[in-house]
Structure formats: structure tokens, C-alpha cells
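All protein chains of the complex are present and in place, except for one that has been dropped.
Naming follows writing order (A and B), and every chain is counted from residue 1.
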Amino acid sequence: MATTAVEQPHPHSGAHARATGVWSWITTVDHKRIGILYGVTAFFFFLLGGLEALLMRWQLGAPDNTFVSPDVYNQLFTMHGTTMIFLGVMPLSAMFFNFMIPLQIGARDVAFPRLNAFSYWVFLVGGLLLNSSFLLNAAPNAGWFGYANLTSKQFSPGLNVDFWVIGLQILGVASLAAAVNFFVTIVNLRCHGMRMMRMPMFVWMSLITQVLLLLAFPVITVALILLMVDRFFGTSFFIPAGGGDPVLWQHLFWIFGHPEVYILILPAFGIISEILPVFSRKPLFGYAAMVFSGALIAFLGFGVWSHHMFATGMGPVADTVFGLATMLIAIPTGVKIFNWIGTVWGGSLRLKTPMYFALGFIAMFIIGGLSGIMHSVPPADLQQTDTYFVVAHFHYVLFGGSVLALLGGAYYWFPKMFGRVLGEGLGKLHFWLTFIGMNLTFFPMHFLGLNGMPRRVYTYPEGLGFELWNRIETAGSLVLGASFLVFIYNIIRSRHHIAPADPWEGGTLEWSIPSPPQEFNFPALPTVYSRDPLWEQRRTHGAAPEPTRVSGQGIHLPNPSFWPIVTALGIAVFFVGFLLGVNLWVILAGGGITALGIFSWAFEPAG
Amino acid sequence: MRIPPAARRRLGRLAPLLGLVLLVLAGCAENYPQTTLAPKGDFARAVDTLFRSTVWWAAGVFVLVEGVLLFAIFKYRERPGGPEASQFHGNALLEVIWTIIPATILVFIAIPTVRTIFRTAEPPPGDPLVIEVIGHQWWWEFRYPEFNITTASEMYVPVGRPVDLRMRTADVLHSFWIPQLAAKRDVFYGRDNRLWFTAEEAGVFSGQCAEFCGIQHGRMAHRVIAAAPADFDAWVARMSAASAPVPVFDGDSLALAGQALFATRACVGCHALRAVDPPPGLVGPNLANIGGRLTIAAGSLPNTDANLARWLRNPQEYKQGVLMPNLGLSEDDIRALVAYLRTQRVATLPPALAATP
Partner (left out) sequence: MSHDSAHAIPIETTTGLDSRKLAIWAFIGSECLFFASLISTYLVYKGKSLVGPFPHEAWTSPTGQEFEPILQIPLVTTGTALLLFSSFFVVMALAGAQRGDRRALLGWLGATIFCGVFFVGMQVYEFYHFVHEGLGYTTNLFGSTFYTLTGFHGTHVTIGLIWLLTIWILGLRGKLPPDKSLNLEIAALYWHFVDVVWIVIFPVVYLMR
């Protein structure tokens, strides 16, 4: 380990009065502010995705319904999936990566604060671009996995798929930049004494997620490039008439797509592993097993992609290999579930709202995991794939899994982030509406799928027996919608309830500083001697007093910068040039702005 | 209203359990014509047997694990004066046990899985009936090389004889799904995907395209009609004889008018009315026997005069985006065409199957 550097007084540091105003947010490089930016933006997009879902459910509430046209429906389901994954769950996880990782590892910020800001602005730009397509009635409409050759220019002549390709490409830049940042942060900025096997489990799961991001996103980048040149320049990567093979798209997409679902769930695993010990008043059961099972799930996750392709006729050997590999992943996943139960077992459970969501997560994730095992059987999957059975499976793991965990994390960390506590009564109401709503909405989908309803259909006829379950699901979706209204109301009302530094008697470092933290996080960087350092402290020295806010004089913080947003805009302009019929001037202008941004960033005076 | 935590948890647990019970009951084919849970073909049956075994394992694991979770929540919830939390960190033996037990269960699932994969990957012995399946946006074409018959949307197969489907697409990816007989397989351009099945009993089986293929993916359905061998042979004989449109009786002036319209308006440019040796390169479904089919608009509308008229009035109204344009037909034109198309009937459903939709 490097020797301790002495922090010299610096002309820029003084009493850190919090800068306010729009410009301070535009130029912020503070991980906490960036986390809030991610959270607010992602929550907005999540609600948009939810609205898309409600519209879909309304259309499906009756057979042969004409509430929306088939074209609009196809835009809705494509954008619902794309939005929830790339603009909802991923950036909500990024909110927690941003806010909590430096706090949990005892650091002042991430390794590259300006790169962090850059990631957020690129995400914002990508999300806005993707959704701006609605204004042209040209929202992406070929499904969130955009199978070739439906996505070729011949069969999708409009701008819809172009928006999708360009939007996702931009979002990929954001994800990749953030992944480099958090990977280095976790590896390199841990405080004294925090060995890898002493890191909070949320940090571990986040680290593994960053590795998955680094390795999976380049593959979809290439797939999108190939689709883009097919559409814009007339190549035949996925065009059968030119010798291309649409199945190549499926392989490239799913080599990204399967690790992507682990990117969506591992942070959730991490959050649950934070909440359960605190509200059970005992340590996480099987820490090492949790680390290794998480790593194993990620590793194996690169070897199962063709289980999305069992109906393509790959042959019995390929089906067998991918089926067995998929079954294998169930083992470390089961290990995690059992370890969580082991954490709860023998504890003294405080059934507060975060704990409700954490326990609900376990219950729902078990269901999603079991339907996943059913899918892993290739012959059985030949009935289940492309039906509502799959829709049920992934909503149980993504909603019952990721979303419940993110909501639990929101209740758990809201006090730290905003200095306010969310109401318990409203929180529990929120939970029950969510729990009941999601089961009403998604459980009947198992039946619909097995009884013959395919997915991505804008309507269904009478006489197939689909009406009753669809009506129930539509009702369930309204309950889910209501649950989010309760959540928003809870957030608004919370402004009256001030939070202490440690409302939950937590064990990890973020609870040792004021709520919300001061800009520099820790007055003095801590040293840890165990996992759950605050519990260690409580055992040996008793509960710590409420930390006071200090002046922060002498603490060096990175300067705000305006080049990240400039560079992000440059990238946006560059890609928009392609959208405008490969307009060379716009592309070059975008490249120029990006280059200007990068050079200015690199040569900005050190601060 | 305060519901005690115990009852609340039980409520939460009950819903999915109830669902599982309903799942078993849910497979009644009369209520769900497109169900996967009432197989009537050997392929679907093999798949269903395998699937049911996984359901039992899953149900068992579900009850056990959720049960332990719920028990733990009740037993260890914080109570005033209750015991403190036990500060244990883990247990290596438990880790081993709960790694090995799931692995063992998976072995019990994996073995029949691999057996079924390889069994269903082989063509059946004997003399299968080859049917070419071609997916189009948004209808299915069926060709019988053995009999030189081309038809669309309704596939007749004989009960008890293996059927060998050779499937491809003419445009984008589709997936041919016939739940009660043969599960599904995606179709690609330029190479055939194969699927084999033998229908075990006579019946009309519904299916739908199962790979998103564009704006009307939701209305791309089909029927597979399994007929007793004698009935199937009769169908083949009648369709084989249909080497020209059915001639119209001289006195039927309305149908004669329709026949004239069919020949002079755009119809004949896209549709053939004969099943044998139809002109190649037509983009519309083959309409031989259109008068006797169960459904129109790719299996999505019952074949009644009213529906036929509705379709002809404006196909875009019912199936926006479909390749058949609004021909701007007058009501008289439509009446005539409907009458004409009704006369194009060479084979009707075997009486034994007439009751089914």
C-alpha cells in the first residue's frame, strides 16, 4: 500500500459553503450530486416506462381492443422494455453506485469525478434522444432486442429503428465510462484497512457489475454498429439476400443481453445484502460464499446466452450445452437465497419498510428463479419461449427482484441522501400496494403463456380464454400505478422529518457521517479493522454520538468543470448526424466539439 | 385496519400457491384452445411430460424455501423482551449442503431433459408426410410436395402419420407455433428448420406466430386440422382436383359478377384460386377453398359473409399495415365478391370436427 500523502492546505478549500444554482449542478463533479441527478432522471424515465406499460395493459384489458393502434402498441412495448432496462433500472442502480460506493469505502469521491459527470450527461442525452422519437411518432418499434432482419431498412423503413440504434449506442458510452470509473474507484480508493473481503456486499456486487459492463457492452456496441451500417450504408451483415445471417444478430445481442440481466440484478443482490443484516441485527450469513457465488454467477452468465435461442434450431448438442449451463447458474443463485434466509434466521427482525421490500424481494425472486429453471429445459422452453410465460419470468426477477430491491434501497438510504426519513405508514402502504399489484399483474401471465398467448401481441381474439387473466392483470397494473403515487406522496411529505446520521443502527461507513453528508464526506478518512466497522465500534466503544458538521478547511476537493457536459453534447451531435441521414457536416461538428471537450478537459488547470 | 404480520404474510404466500393449483386445473382444452397443457401430438406430449416434472420440483422447492422464509420472519420478528439476535457469521457445512442438494435436483431434471432433446431431434421412422411451411408477413403458407398442393392458414394433417415440417420465411423471422401438437420453431430465410410431430387424435388446433414480425404479428394465426386418415385422403383428393377455380353455376348472377371482378380487379394479381400448380411469385395467400375455410385474415376472423365483406371493404381497417390495400370497392362489388368466394369451396371440415371452432 502507498505511504500516506499529507494533505496540504489548498487555496481553493475553505469553509465549504454548498454552491447552489443551476450552474453548480451543470458543472458538478460531486458523486453525491451526480447520484441525485441520476436518481431524479431515472425515476422520471421509470415513470414514463410505467405509463407505457399502463397503456399496454389498457389495450390488452379486452379482446380485439382498439384503444391504441397496432403501430402505437408496438412502439409502446419496445419503449417500455428499452426504457425500463436502460433508462430505469440501470441508472437507478447508478444512483446508488454514485452516492454510496465512495461513502461505503471511505473515500471522498470516485476515481474520476469529471468522467462521472460525463457519464450522467451522456445518459441524459441518450434518454432524451430516444424519447424524442415519440414526437415524430417514430419511436422504436421492433422490440427491445431488435431482431434482424425485421430491423433492416427494407422491413423497418422509418426512423424508428434508427432512433433505437443511435440511442442505445449513446447510452453504451455512458455505461462504459461509468464502469471504468467505478471499477477503479472500488479497486483503488478504499480506505485504510478495507481489504477486499471487508468491503460491504453492495460494493462487491457493484464491482462485479462493473466488470460485466466492461465486458458485455462492447459486444452490443459492435452489433449496433453492424446494424447501423446495414441500415445507413447498405451492407449485408444481417441481410440474407446479401449473404448475411440474422442469427448472428441474435448471438451478438444475447452475448451482451444475458450478462446484461445480471447487470440488472447484481446491484439488487447487493442492496438486499445491506438491508437484511441491519434489520436482522446480525451479520450477513456466509460473506465469502456470497462473494464467490456472485462472481460465479457473473462468470457463468457469459456462457448461457443461447438459452434465449432454443427455438432457433441450433441442434441438440448446442441445446444441451446451453440448457445445462443455465441450470448450473441456479446453484450459486440458490446459495445466495439460502444465505439471505440464514441472515434472517436467528435475528431480531425490525420489520420496517426497507425490510419489507427486502423480504418481499426474496419471496418474489424465488418465483422468478423457479420459472427460470423451467425455461432452462430446452424442449419445455419450446412451448414457453416467446409467450407470456417468459414475460412472467422476467417481470418476477426484474420487478420482484431489481425494482423491489431498488425501492428497499430507496427507503434505506433516503435518510442519508436527503437528510429526511420517509414515513413508515405510507411506506408499508406503498409496499403492500406494490406486492399485491405485482402479483396480480404478473402471476397470471404464467397461465396465459402456458395456455397459448404469445408475447408482443397488440391484441387477442375472443374464444382463446385469455380475457379473464388479462383483465385481472390490467387491474393489477392500476394497483401498481397507485403504489407509485403513494411513493411520490411519501417523498413529498418527508420534507418535514429530519433524519439523524444513523437512523437504522447500520454497520457500514456511510452511517458515520451526517445526513446528508457534507461535500467532503469524511472530515478525516477512516481506517477500518473489520466488516461492519460501526458495529465493531458499538461493541467496543458503545454507540457513537451524532456527528457534527465541520468546516472542511484544508480538505482538497476536485474543482467543478464544464467540459464533461460539453463533451457529452459533442457526442450527442456526432450521433445525431447519423440520424439526419448521415449528415457529414453535423457528424464532423460533433466530432469537433467532442475533441474540443476532451482536450479542454485534459488540459484544465489542476485543482 | 391492522392485519397482524402473521396473517399478512400468509396472505402474501397464499396467492402464488393458489395459482399453482389453478395451473394444474388450467389446462382444460375446451377453455383454452391454444393451450400447451393438453397435448394431442407426440412432440407436445414429450415436452409436456418433461415440463410437468419440472413443475413438481419447482412446487416442492417453492413450498419448502418460502415456508422456511415465512417461518423465519414470524419466529424471529422483534418482540419486546424477546431474545437478542444470534451473532453467527456462517456455516461451511450448510453451504456445502445447500449447494449439493440443488445440484442433485438439477441432475434429476437434466437427465430426462437431455434424453428428450435428443429424442425429439431425430426424424421419426417410417414415411412422414412432408409439408413445407413458409412464413410471410402476416400469414402462413403450406405446401404439400407429395400432392402438389398449395394452401394457406389451414394445414390439414392425417392422424397417426408423422408429419415432417420444413419451415422457412419469405421475409422476416417468424415462429411456427402449434401448442397442442408440436411446440414451436423459428423460421429463417434461405435454410429450413425442421419439426416433426404425429397428431394423436382428430381435432382443430389453433396456433399463432410466436416471433415478433412487425405491425400485425398479433394477428398472424393458423389452424392445424388433424383428420382421420380417410378424411385426410378425401381432403387431399379434393384439393388435388382443384387445378382451376371452381366454375360458377350459370344462374348465379351475383357470383358471376364476383368472378368477373376477381379477374379484372387487382385480386388475380396477388391471389390464386387453385391449389395445384398455382402461378409462382404471387404475394397473397392461396385462396383455393376459401369458401370452405374456418377462418380468414390469417386465422383471426371467423369465415362468415359479414367478415368477408368487412375484409374486402377495407383490409386496413381490421389489419392495419397488411399488404392488401383498400381497393375502394363499392358495396355491390363486395356482395358479388363474397358470393363468388363462397362458391370457391372444394373441401369442407370433416363432420366429426365440425363442432370445434
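Just so we're on the same page, contacts are C-beta pairs under 8 Å (C-beta built on N, C-alpha and C of every residue); 3 or more make two chains touch, one makes a residue touch a chain.
What you see is a predicted model, and the numbers here were worked out from it, not measured in a lab.
> Indicate each shown chain that the hidden chain touches within the full complex.
A
> Based on the whole complex, identify which of A:190, A:231 or A:308 touches the chain you can't see.
Among A:190, A:231 or A:308, only A:190 touches the chain that is not shown.
> Check the options A:252, A:486 or A:528 and report the residue that touches the missing chain.
A:252
> In the whole complex, not just what's shown, which of A:100, A:219 or A:380 touches the removed chain?
Selected residue, touching the omitted chain: A:219.
> Touch as defined at the start, partner being the missing chain; which of A:237, A:279 or A:522 qualifies?
Candidates A:237, A:279 or A:522; residue touching the omitted chain: A:237.
> If the hidden chain were put back, which residues of chain A would touch it?
1-5, 7-8, 10, 111-112, 176, 179-181, 183-185, 187-190, 194, 214-219, 221-223, 225-226, 229, 233-237, 242-245, 248, 252, 255, 556, 558, 599, 606-607
Note that only the chains that are shown with their structure count from here on.
> Cα centroid separation between chain A and chain B, in whole Å?
That pair's centroid distance is 35 Å.
> Enumerate the contact residues on chain A facing chain B in the complex.
It is residues 69-71, 73-74, 142-143, 147-150, 155, 240-241, 246-247, 280-283, 285-289, 311-313, 315-316, 319-320, 323-324, 327-328, 330-331, 334-335, 337-339, 341-342, 344-351, 359-360, 362-363, 366-367, 370-371, 373-374, 377-380, 382-387, 432, 435, 439, 443-444, 446-447, 450-461, 463-465 of chain A that touch chain B.
> Quick one: which bits of chain B touch chain A in the complex? Just the residue numbers, please.
Listed in rising order, the residues are 5, 8, 12-13, 15-16, 19, 22-23, 26-27, 31-37, 44, 46-48, 50-51, 54-55, 57-58, 61-62, 65-66, 68-69, 72-73, 76-78, 82-91, 94-95, 98-99, 102-103, 106, 109-110, 113-114, 116-118, 120-121, 137, 171-173, 175, 177, 179, 183-186, 188-190, 193-194, 206, 208-219, 221, 300, 320-321, 357.
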